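The complex appears here without one of its protein chains, the remainder shown in place.
Chain lettering (A, B and C) follows the sequence in which the chains are written, and residue indices restart at 1 in each chain.
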Amino acid sequence: MSSGRHFLQIPGPTNVPDRVLRAISYPTIDHRGPEFADLGLDALDKLKSVLKTGADAVIYPSSGTGAWEAALVNTLSPGDRVLMFESGQFGTLWANLARDLGLDVEFVPGDWRSGVDPAVVEERLSADPGHRITAVAVVHSETSTGVVSRIPEVRAAMDRAGHPALLLVDTISSLGSVDYRHDEWGADVTIGSSQKGLMLPPGLSFHGISAKARRASESAGFARSYWNWAPMLESNAGGYFPYTPATNLLYGLREAVAMLHEEGLEQVFARHRRLAAATRAAVEAWDLELVCRVPEEYSPVLTAVAMPEGDDADKLRAAILERFDVSLGAGLGRLRGRVFRIGHLGHLNEPGLLGTLGAIEAGLRLTGTAHRPGGVTAAAEYLADTSG
Amino acid sequence: MSSGRHFLQIPGPTNVPDRVLRAISYPTIDHRGPEFADLGLDALDKLKSVLKTGADAVIYPSSGTGAWEAALVNTLSPGDRVLMFESGQFGTLWANLARDLGLDVEFVPGDWRSGVDPAVVEERLSADPGHRITAVAVVHSETSTGVVSRIPEVRAAMDRAGHPALLLVDTISSLGSVDYRHDEWGADVTIGSSQKGLMLPPGLSFHGISAKARRASESAGFARSYWNWAPMLESNAGGYFPYTPATNLLYGLREAVAMLHEEGLEQVFARHRRLAAATRAAVEAWDLELVCRVPEEYSPVLTAVAMPEGDDADKLRAAILERFDVSLGAGLGRLRGRVFRIGHLGHLNEPGLLGTLGAIEAGLRLTGTAHRPGGVTAAAEYLADTSG
Amino acid sequence: MSSGRHFLQIPGPTNVPDRVLRAISYPTIDHRGPEFADLGLDALDKLKSVLKTGADAVIYPSSGTGAWEAALVNTLSPGDRVLMFESGQFGTLWANLARDLGLDVEFVPGDWRSGVDPAVVEERLSADPGHRITAVAVVHSETSTGVVSRIPEVRAAMDRAGHPALLLVDTISSLGSVDYRHDEWGADVTIGSSQKGLMLPPGLSFHGISAKARRASESAGFARSYWNWAPMLESNAGGYFPYTPATNLLYGLREAVAMLHEEGLEQVFARHRRLAAATRAAVEAWDLELVCRVPEEYSPVLTAVAMPEGDDADKLRAAILERFDVSLGAGLGRLRGRVFRIGHLGHLNEPGLLGTLGAIEAGLRLTGTAHRPGGVTAAAEYLADTSG
Partner (left out) sequence: MSSGRHFLQIPGPTNVPDRVLRAISYPTIDHRGPEFADLGLDALDKLKSVLKTGADAVIYPSSGTGAWEAALVNTLSPGDRVLMFESGQFGTLWANLARDLGLDVEFVPGDWRSGVDPAVVEERLSADPGHRITAVAVVHSETSTGVVSRIPEVRAAMDRAGHPALLLVDTISSLGSVDYRHDEWGADVTIGSSQKGLMLPPGLSFHGISAKARRASESAGFARSYWNWAPMLESNAGGYFPYTPATNLLYGLREAVAMLHEEGLEQVFARHRRLAAATRAAVEAWDLELVCRVPEEYSPVLTAVAMPEGDDADKLRAAILERFDVSLGAGLGRLRGRVFRIGHLGHLNEPGLLGTLGAIEAGLRLTGTAHRPGGVTAAAEYLADTSG
């Protein structure tokens, strides 16, 4: 039994703002009535403003995993070859999902400490003169490692290779938190979901869809119904959906994106970068190691921290949760037990971050984890010096 | 701009109780943390109590349409033959979905005024000695017509035919409102969703899964990932999910089923039957015609009413919505414009129903629809005489 | 254990709109911080817009009874004579309160079926050439009887008598529901509270204060602190309060008055008059008697109905509450057990009223109360014929 507000500092789901929680508690309305059309059109417009697309977008009542599947079945056919990357746990899981669907995954191994290498993209595509590769699938923000891949450079590599593959980008943990531009960067399908930077509960997922992806969907060979873009886009034109949408989460989407625009998207991105830098100042002061080894790929949304050799990250996380009511992310996959992840995305301000870092510092001490004290003070200093 | 509470009297989504709206506004928690396991296990237990099953059940973050698809892809293989029925619009749509997935649909035509005929089931299965039919798919409560098919009699027909086909039952608009017993009635997959009798916003769908269905899933030939039962049931055993669940709707599920049990499931069913009978008393007093022509198949969840020849149901519905803030269901498919549907399911009491019927009576008068006055008084009398 | 939304059809507290309930659940803020000033100023402005005053207004964290007391202690001195009226239970209670404070109450008897008689006001004041009467205190809407006194005619009578007494008006159950104009009608202190036409929970009360009343307060002899206008108005000038205000109810006040203006105050008043007339159509159809015997004094906010001789109103109310989940108002004071009161004020629309009347009709039948059936149908007809 604890007092005080829980600090949900995993890299998603994130702390849902009260405004959004209240919005999702509006009474459910008739999804075929006239009032609904306004909601539907507004929610789609707001989504597009965050995706930075003037092309198509869809909203699924599903988790992000559903949108991973949907991106593949709408654009590809069984047996198609897809270039995918071992950026970390989520890159790996998406590749597994593609294999389960019967796709031919060309999987580029990775070290779980850096993003997709644009040079490798260019090399692989150049080695495919017959264009057997139909899509390149990249995770923008790899939530298991705190590494952000450089999508514009990946796009440039594809262009240099002169390869017609589609570019599918998972922005599940970056959308609304990290600069991302569906149209300008030439993504074909952008995949997002509700429970990260969009500050919503889980239950919605999204696609931004380029004209090229839309054309590809017309000849895509996967049987599909729930995920099928065609009836969705047709109904969406009037603000409706081909099946019952998750109305109350749409209320939340409208409210959450309104909040992002009230703050200003560029300000939101800058805030994430600044809180991330303050977090790294604390990690450095503690003399602990970052998982991400490429500074220009440091994630604004989460920081994965390696434990000193021999210390158990899960024991630390459990102590911090039980004693101080702060949830941190576990190491995933091959990083299990060896790293903890600090989510600093979504609805978060300076005292929220400092409370998190203070609890981590107390937890490091409490569990006897080797560290130098002063991380939270270092973060406070960084925030003071950059608050202007 | 209207004052007063909107009356959402479509046959779903239904009026979500304040308790449930408040529950879905609880702060989102870590879906991999220890607190979540209690929520997950409790939500699954509560779902099973409503399905009346001791076997497996799953919860998808999706609409009911997703659960339609999921039931097929988990148990069948492309090209399998499925016996389906034109009970109304939803029977028709489900059959279309099955065809889209590449199934071979044997579609039994219907008159949209009565349920699935158990004799026809027996006849069709008996005519299939080679057991090419792998599943019989029935809509329990056909939301477009206000007709409830008699599942136990369908099951008995299947048993009489000695046919091994799976029985798939859509209870989307009946679950939690109409007596239904997954185990006792021998259903293999029961399909439900959140936004009808369960009094939740849309965004969750459900399966009850018999041991036979579970076995069938092991050899089912559809590629699948999001809908796949195996990883779902494996994670569910510990109260978790293989991908991010719609946490806030799970809070609502827990609260809504708790409310059903506080009232008592049998009392809930009796309340629905009584409100439905009061509605029919009003329709009879108005001298209008019911769509359902089989009294033992009258739906406890909605009543579809045929307009007098030449009157436009949509004009009536629009007048009632604009003038009196009551949403009614439209005629669907081939009933478009010719019927209106009164939802009387979910979180509803006598004054809620009488307000709805009063507004309809005012709307009939306002639009000059031929009718006899006194329907709402007839309903009040029925409710007075049965209130004991 | 009941399903469906409770119908709170007493003449206050009224059904609080979801928007207002959500507003009062905003996080409490620092009542001395910069953000608060906006709230305080906005709440006061919105209150004045409903009082229709350009003069002063105050908001107390108290019930309406507190504002009764506050009006007296801010303007009068112990031993002062006040002209008060037996309009019904609330007129009587206010007079008792005045006596408890040591005022000299000149109490005009009444029949509990009609409002304050302007001719009597003129007569009493004319009989007081020495101006011993310092205030005339009138209940605008007498909640126990469903009678609205004609304030402009009372004012005119005072003017005709050339008497300098202050005019204190209790608008507790009329403010926001019935046309009222503090400045134009020449009231000196108008007393209101939150839980009636303003659609808020109880806990706030209000004063509109004329310049004359303000001047009177400077020499008023009652010791006072909590109720004292002077420090309140001084703090209010900056949007603050001299002691901690009921912040969350102020959020609600802001939202509720915004809703009234979205609908339009004149439309709000017209809606109340129309719903009241529909209610009287039902009462007439039932062949029951109204308590109010003066048609131009019929209340738009509630209708008090006399029971047939020998029938117990409380038994009827209990049956309607237990069986149909509708709360009605009891007979108060000397009307106890002999009348029931139907509240039709605040956040209410046609189906809300028809549901109430339908439940009453069912209750009349259920309890064997002598009546003619058809009241709810009569009300529906009235609403149909006036819906344009």
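Everything that follows uses one rule, which is that a contact is a pair of C-beta atoms (placed from the backbone, for glycine too) under 8 Å apart; a residue touches a chain by one contact, two chains touch by 3 or more.
All figures in this text were calculated on a predicted structure; none of them were measured in a lab.
For the chain missing from the display, the contacting residue among A:Pro129, A:Pro308 or A:Pro373 is A:Pro373, taking the whole complex into account. Interface with the hidden chain, as seen from subunit B, comprises residues 18, 22, 25-27. Residues of subunit C that touch the chain left out of view are 5-6, 8, 10, 12-16, 21-22, 24-34, 60-66, 69, 78, 97, 100-102, 193, 195, 201-203, 223-226, 228, 242-249, 321, 327, 330.
In the full complex, subunit A contacts the hidden chain through residues 1-5, 7, 15, 17-18, 259, 262-264, 268, 271, 323-326, 347-359, 361-363, 365-366, 373-377, 379-381, 383-385, 387.
Definition applied: only the chains that are shown with their structure count from here on.
With centres taken as mean C-alpha coordinates, the chain found closest to the middle of all protein C-alpha atoms is B.
Annotation: 35 Å between the Cα-based centres of subunit A and subunit B. Centre-to-centre spacing of subunit A and subunit C amounts to 54 Å, using the average Cα coordinate of each chain.
For subunit C, the set of residues that touch two or more other chains comprises 18.
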